Structure formats: structure tokens, C-alpha cells
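Reviewing the structure listed below.
Only one protein chain is missing from this complex, and each of the others stays in its spot.
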Amino acid sequence: MSFEINKSVIVSDFNLFDSWEERYEHLIDLGKSLEPLDLDFKNNSNLVEGCQANVWLVCEIKNEKLNVMGDSDAIITRGLVALLVRLFNNCSVKEIIHTNNSFLDEIGLNKHLSMTRSNGINAMIKKIHEYCLNYIKK
Amino acid sequence: MSFEINKSVIVSDFNLFDSWEERYEHLIDLGKSLEPLDLDFKNNSNLVEGCQANVWLVCEIKNEKLNVMGDSDAIITRGLVALLVRLFNNCSVKEIIHTNNSFLDEIGLNKHLSMTRSNGINAMIKKIHEYCLNYIKK
Amino acid sequence: MFELKKIRSDFPILSKKRNEKSFIYFDNAATTQKPQEVINEVCDFYTHYNSNIERGMYFLADESTKKFNDTRSIVRSFLNAKLNEEIIFTSGCTQSINMVCFGFLNTFIKPGDQILIGKMEHHANLVPWQIASNRLKAKIIPLESSENGVIDMSDFKKKINSKVKFIAIQHISNITGHENNIQEICSIAHQHNAFVLVDGAQAVSHKSVNVHSLNCDFYCFSGHKCFGPTGVGVLYGKKDLLLRMTPLLFGGNMIGRVSFSNSSLGDLPQKLEAGTPNIAGVIGLGAAINYISSLGFNNIKLAEKLLAEKMWSALKAMNNIALSIKAPPQSPVFSFNVKGIHSYDVGTLLDEMNICVRTGSLCAQPAIKELNSTGFVRASLCFYNTEEEIELFVSALKKVIKLL
Partner (left out) sequence: MFELKKIRSDFPILSKKRNEKSFIYFDNAATTQKPQEVINEVCDFYTHYNSNIERGMYFLADESTKKFNDTRSIVRSFLNAKLNEEIIFTSGCTQSINMVCFGFLNTFIKPGDQILIGKMEHHANLVPWQIASNRLKAKIIPLESSENGVIDMSDFKKKINSKVKFIAIQHISNITGHENNIQEICSIAHQHNAFVLVDGAQAVSHKSVNVHSLNCDFYCFSGHKCFGPTGVGVLYGKKDLLLRMTPLLFGGNMIGRVSFSNSSLGDLPQKLEAGTPNIAGVIGLGAAINYISSLGFNNIKLAEKLLAEKMWSALKAMNNIALSIKAPPQSPVFSFNVKGIHSYDVGTLLDEMNICVRTGSLCAQPAIKELNSTGFVRASLCFYNTEEEIELFVSALKKVIKLL
């Protein structure tokens, strides 16, 4: 899997929709399909700061590849988590640290999600990036 | 002496002048002609609050008539003190407590002195009034 | 008379479009919109007579000083206080409360004394008391609230005793829109020699406040929540109490004599207004109160009652809406949940439909917990809102529920 492939799949998925209703329905469906996080993982250390709803992200690296799981108590935020899981899961650490947030524009989310929310997603992306960077530094 | 007579003299004096320069010269002359207050009287209890320059006022009542002396370290304010001395000195206490501040308009001072300053003169008049009222209450 | 169309046109923002559509502002409890008069007054100050106040002796300073102090009279009569010097201008309700917490409480509270605080209070009327009582080793006792978020009077009567020295309560709740019985609370408190501070942040835009008949010791509010500018607020206090108060801030304009060996404080109200105040803000607040007066609270109450009734029955008619209240509120504030749905999701989708509501803990976490919630959707209305907006809101809500 590579980030670029994941991204293009997501972008073309979103491009199928014309209305904001459909985009949200898609996001909500993504959220609903996300495997719930084990309660053990829903602790403060996995909580992502800077999101209005509770968001937990759990990162793990195996064979230089990221494995990321997450959850949220709000379904739209959960959809965003699912999006990031699809985007980053199984990507190589090296690739991830070179991605930037511009893909938010490319999948048309920056336009549709208000600042606070994209702040939320930015916080999630930051957490993933930092995890990968820390891994490389070691 | 009565307040009304004093007032009309002062009003007609001021009416002689067309320019603000002349009015101020008159006020300053009044200030210069005011007998300086004895140093003993220049204490905190005679200080009038609410004036930007230091103003001291000393009231005394003899035969139901007010005797007022005063001073200031600023010459224009001193002129205002002199004006009040001319206005109130030797007037009966009963008459004084029935006067109001409207004479400030009549002598054209409210128009020419800015609020802070007329505040100062208001504070002086208030002090004189209160002195007379207290005397009557006793 | 109260002509809604005319009134809406007084508020320029209300004709704003987003994506070519008009929007619905239902977050009035967070901050109200501003009438053109207020905006003009602020501009006018900066454009025509901007200058510092009190100390200058030139014509501009005369004008700004006069306007500033005229506002003190406007606020005094707005609250029906006795004296101008009982009106202190602050940077907002939060500062007003903190001033009492940290400048008055310490003058008489002893370790072991008690402070009663409602369970429904906004953080601004809770956290400062926690910190202050911690420092002074006093004890905070929470007051239970009955089902609509007002102080449970029987609990209050049980808890008041000679150790209680202070009571901090809100006039109207920012969550439930219900009103506390301030007059009775003050009267009982005073029988026990306790002082009362009333947080009026959510009251002054909805009803006429009379500190004299309430007989509260302190009352405070924010300008921005009653159609005035941001960064300005009011602390009313009874004169003898303000005289006893230690200022929270020290600096220019508030002192008598200053030397390196010692300094003396000035008189009220300056003593409690250190530094250059928010002059434009204060003057703008005066314009806001004049605007309120021009409408009249009778008209405001009437208009808001209609809105509240309509909203109440509309929400009651939806069976998946869990309201935080059991009876219609005194001011048009509605906090609720859509059953099984996070408040945040509701707010997100309402925003897509140009509807502004607040979601989450509403700066009152203990209150939210007390109401068995983790966060509400709050629609808070104001006289300039319309019945049509309520209808649009309700259908938007139905659409949200279908989407989620």
C-alpha cells in the first residue's frame, strides 16, 4: 500500500458526490464501518488534544510500516478517523513523514469542514506524523 | 451685598470682552488681585477635591453671612477662586443655599472653560454650598 | 410597537449571506449581535473624539471623559442602582467576578467559613471561588438545583447557616434559561449576614434588572452579551462593600498619592478601575443600553416569550429530542440532545445548513454532569430571531437526524 494510492482512491470516492449531504453520508458510513477501538485503548494517553469530540488514536509500527487504529464518540469525527486509517494504514514510515496536509484540499475536505474541525483533523495528522518521526529518530 | 447684584456685576464685566484672550486676561487679573491665602490655611482640610490644580477654600460665617477666602497655585484657577469670592462673599447663608450653578452659563464661563475645569469650579461651589447647608442644619 | 423587520434591519450582520443563503443565529447566549447604533458609536469615538480620559484637560479629553461618565449614569439607571460610583467598568463579567473573589472575600473570610455556589454555575462563577476559597481555607458547598436548573430553595435553606459568608449564583442559567429567585435568596442570605453575588451575564439582555429591589450585594454582566462591544463589563456593588474592596489591578488613574515609600488609593469608582479603560467599549455599551431602552423590556419579553413557546412546543413534539428542562424557560434558551447522537455531530450538520448553535459542555462542566449529559446542543434565541427561523431550525434538525 502506498499513501499516494490510498489518497487517490479516497479522492475519487469523494468526487462521486455533488452535495454536501452525500459527502457527509459517505463520511458517516466510513465512521460506521470503522472497527470500534478496544476500551483498553480509550485512555488519556491515546486521546488527541485539540478536537472538540473525544478522539483516540493508537499507532504502532511493524516492519517499518504504520498500523493505526482509532475511534471517536462523535460519528462524523469517527468518519474522519476512518479516513485517516484508510489513508495511512500500512504506509511506510518514510513515506508518511514526507506527506503534508495538502491532501485535505485535494479530497475537498478543507472546503467543507470548518476550521475547528479541520483543526481536529490536523491534530490527528500531527499525532501520526510525530509518532513516525519519533520512530525514525530512535 | 446680595448674590444677584454680585452676579450682575460680574456678568456685565465679562460681557465687555469679545475675545477669549480678553476674558482670560480679565480672569488672570482677578487672580492676581486676590489676596494670597495665609500659609497656615493651605492645609489638606481646606483643599478642594476634584480640581486639577491645588485649590484651597476657607469659609467662615459671621452674622449669618459668608466670608470666603481661597487660593490656588495655578493663576487661572486662582482667577476662578477670586470670581467665587466676589460672587459669594458677604452674601447671606440663606441666599447662598438657594443659588444654583446656572450662573456659570450666564457669565459665559461654561462655554469657555472645558469640562474638567468647570468640574473644578463645580467642586468649589459645592464646597461653599455644603458649608452653608451644614451651618443651617446646626 | 415592536416591528420585527425594522428591528432585524438594525443589526447589519443579520442580512449576511453564506453560500448565497441567509443564516440563523441561535448562539445569543454566547454573544449577541450588535445594532448599527453600537457600531456607529464605537466608530464615532475613534473618528471624532478619541482621547484618553480623566487626566487630559483639552476639548477632546473633555468629550471622551464626559461620554465615558455619562455611560456610568446610563448603567446605573439600567440596573436601578443608587449611585454612579457603585458602577465599576471591567473588561467583562469574568473580571467582575474575579474582583469580588480576590478583592472582597479576603477582607472578611476566615478558615472554615463557607461559600455556597449553585451546581449550575458557569465556570466563570465557580472556578474563581474554588481558587479563592482554597487560598483562604474556606469551603465551597454546592447548592442542589431542582429540575430546571434553578436553586432548590429547600436545599438552600438547609445549607445556609452562620458559617456561610457568601453566596454566588447566576440570575438566569446559560443552559436551561430558567431564573433563580434572587430576591428570596438575598433576603434569606442577609438574615444570616451572608453576601450575595449575582452573575447576570444571561439576564440583562432579556429582562429588566433592579439591583435595588433584588437587594443583591454584587451584580455583574458582560457588554458583549447585551448588544454591546467585546472587552467591557460591569461590576455593581453596594458602596460600603466596594469601599472595603482591595483592587485586583493597580496602576494609573486609581491612586491618590504615590511615592516609593508608600502610596494611597483614590476614590470610587476610579480605585477599582486601574489603567486606561476600554473607553470605546464603555461608550459602545452605553449605546447598547440605550438601544435596549428604545425597544423596551416589555416588548422584548413579549417577543421572546412567543419565540420560547413556539420552540418549546416544536421540540416537545419531536420524540427523539431530550430536553434539559421540564418546563418552558423564562428566557429563550434550549439545551437538548438528540437521543443517541453526539451533540457535536448535530452542530456540525446544522452549520452546513447555516444554523449557528453551541454544542458541548457550554463552559459549565459540573452543570452538564448534573443534568446527566456529556454535552448539549444549545439553541439560544433573542428578540431579533423569528418564528420562521424556528421552523427552519426544526426541519433542519429533522434532516440532521435522518442523516446521522
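Letters A, B and C mark the chains in the order given here, with residues in each chain numbered from 1 onward.
Heads up, the rule we're going with is that a contact is a pair of C-beta atoms (placed from the backbone, for glycine too) under 8 Å apart; a residue touches a chain by one contact, two chains touch by 3 or more.
All of these numbers come straight from a predicted model, not from anything done at the bench.
The missing chain, though absent from the display, is touched by one residue of C:N262, C:N319 or C:N372; that residue is C:N262.
Screening C:S173, C:S205, C:N278 or C:Q330 for touch with the missing chain picks out C:N278. Residues 20-21, 24-25, 28, 52-53, 73-77, 112, 114, 117 are the ones on subunit B that touch the missing chain. Subunit C residues in contact with the hidden partner, per the touch definition given at the top, are 12-13, 16, 18, 23, 25, 27, 30-31, 33-34, 38-39, 42-43, 46-52, 55-61, 91-95, 97-98, 101, 117, 119, 122-124, 126-128, 130-131, 140, 142, 222, 224, 229-232, 248-253, 255, 257-260, 262-263, 274-281, 344, 347-348, 350-351, 354-360, 363, 365-366, 369.
Please note the rule applied: only the chains that are shown with their structure count from here on.
The busiest chain interface, judged by C-beta pairs in contact, is A-C.
Averaging C-alpha coordinates per chain places the centre of subunit B 46 Å away from that of subunit C.
Taken residue by residue, subunit B touches two or more other chains at no position, since every residue touches fewer.
Across the assembly, subunit C contributes no residue that touches 2 or more other chains.
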